[in-house]
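In this view, the complex is presented without one of its protein chains, the others remaining in place.
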Amino acid sequence: MSTIDPILWNDWHPVAETCTLLSGPPVETVLLGVPLVIAADADGAFHARRTDDVPLHQDERYGLVWVCLGTPERPVLAIPEADEPDRPAVTVGSIRVQTAGPRVIENFLDLGHLGYVHARYLGDDPHTQVLPYKVDALPEGGIIATGCKMFQPQASPAATEGFMVDYVYKVERPLATCLYKANPVHRDRFDVIFLFAQPVSEEESIAHPLLLCLPDGTTAADLRTFQQLIFMQDKPILENQVPKRLPLADGAELPIAADKSSVAYRRWLSKIGMTYGVIPAQARAA
Amino acid sequence: MTMVPGNWYAVAAEHDVPAGHIYRTALGGNDQAIRELAIWRASDGAVQVWEDRCPHRGVRFSLGEVVGDELRCQYHAWRFAKGGACTFIPAQPDMKVPGSIHAKAWPVAVSAGLIWTGVDPVGEPPVLGEGAAIRAVPVARPLAEVETALAQADLPGLALTLQPLGDTETIVRGLVANGDCAAADRALAALRRQLECVA
């Protein structure tokens, strides 16, 4: 039995992109402190193993190899949009960031930073006001933020002008989040962008973005480049957050109304009893 | 023993903090906590020593920027004025910022060309005399070891003071009476090599 947070130990985590495995050597990585090696064999099948050869559970979905180190209580997160025939799943690669997974997820939900950290792409001064939006609990656990709006100068590679972008954000698992965002060409349909944070240790993560975008003339390479550019703007912010673990106590940091989704995310993690990569609320009083 | 409450510590030279720049350093306490500091000047030249951490989401202020008379956090561009009060939150531009949103400001003294701070420092900073501020030299050894080595070293014309960065790292700062910073730097570099190779 592992003493690591059962919420993460018994959940599925992406640990490698299949495209990287097919074109290169085996990937060595770490999940929840456990060293892993993932390789493709001659037939194109993928094999993940612990370096100590303790058995693990493995799956392959959406261009990613997934691992569960404990006892899986449910399958890999279902993504209905991945079954829509006109949406190719594009993985963006593994991007390391020296902070806790929940910090990575919370930053993805954050609207107020778009005009500063992603200036000229996902927002711009002075269009930085965060208009009121709604946050609700999801029936299966997690949170959903709806009615989010942001003026974006270049919302995606295909955008030719700035426009007010509608967003919906979801967090369905502690380290899996996604957003639905109006496509700049098909403005009545949504592009879907997922972000999974692989917990390497309590204070170190590997981000795996996954794009499920509508065909709008943008190549997979352009989508990847854009998403990497955006995530690498977030990396120094994330690595300069102190402490690295996400504090869950109300009042540990100072949220405002615009941070509603962050408050809801922290409270949900508290409620389910998450301990890994966070500073639990009760630990603060102690 | 590292940082002691009540003492003043030199954490920068005056010339380290030109207008518009945010200087970044730390003070390590004997409680194992490392207090990171962001140091900048308001437009009237007044030196601000702040905890290097925005109270909103914990991002280091030193990643941000001085704009006019305020420091802006890089994450959400919250603006903070001299003294530490938050003055403007771009995500909610019409909101009157609550007085509870405040950067943590540290005590400041400027003397002998150095910037001093501390936890509840008592009285005035130590008097180092006259001279030019030398280049600060970090040494990867605990403060007590550096102190002992300095006491045994022959460093004429140098008035030195130590800034603990943590349990195992110390910065040597000070003044050189004859203004020969290059010679002082060579002497301290030699001391650093000697201390670090003992480790």
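Letters A and B name the chains as they come in the text, with residue numbers starting at 1 for each one.
Quick note on the criterion: a residue touches a chain if its C-beta (ideal position, glycine included) is under 8 Å from a C-beta of that chain, and two chains touch if they have at least 3 such contacts.
Assume contacts and distances are computed from a predicted model.
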Point to revise | UniProt protein name of the chain not shown, from "Acyl carrier protein", "Glutathione S-transferase domain-containing protein", "assimilatory sulfite reductase (ferredoxin)" or "Sugar ABC transporter permease" | key: "Glutathione S-transferase domain-containing protein"
Practice item. Can you work out which residue in A:F46, A:Y116, A:F151 or A:Y276 touches the chain that's missing from view? Key: A:Y116
Exercise for review: Touching the absent chain in the whole complex: find that residue among B:A26, B:L114 or B:L128.
Suggested key: B:A26
Review point. For the chain left off this view, which of A:D124, A:D191 or A:E253 is in contact with it?
Key: A:D124
Exercise for review: Using the touch definition up top, pick the residue from B:A77, B:L128 or B:L143 that touches the left-out chain.
Suggested key: B:A77
**Study point:** Of B:A81, B:V110 or B:C181, the one touching the omitted chain in the full complex
**Key:** B:C181
Exercise for review: Could you list which residues of chain B touch the chain missing from the display?
Suggested key: 12, 15-16, 18, 20-21, 23-26, 36, 62-63, 65, 67-68, 72, 74, 77, 135-136, 138, 165, 171, 181-182, 185
Exercise for review: May I ask you to list the residues on chain A that touch the chain which is not drawn?
Suggested key: 17, 19-20, 23-25, 27-29, 91-96, 98, 116, 119-120, 124-126, 206, 220-222, 224-225, 228-233, 235-236, 239
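Rule of thumb we're sticking to: only the chains that are shown with their structure count from here on.
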Check your understanding: In their complex, what parts of chain A are in touch with chain B?
Key -> 111-113, 115-117, 125-126, 128-130, 236-237, 240-243, 247, 253-258
Practice item. Please name which positions on chain B make contact with chain A in the complex. Key: 36, 52-53, 55-60, 63, 74-77, 89-93, 95, 100-101
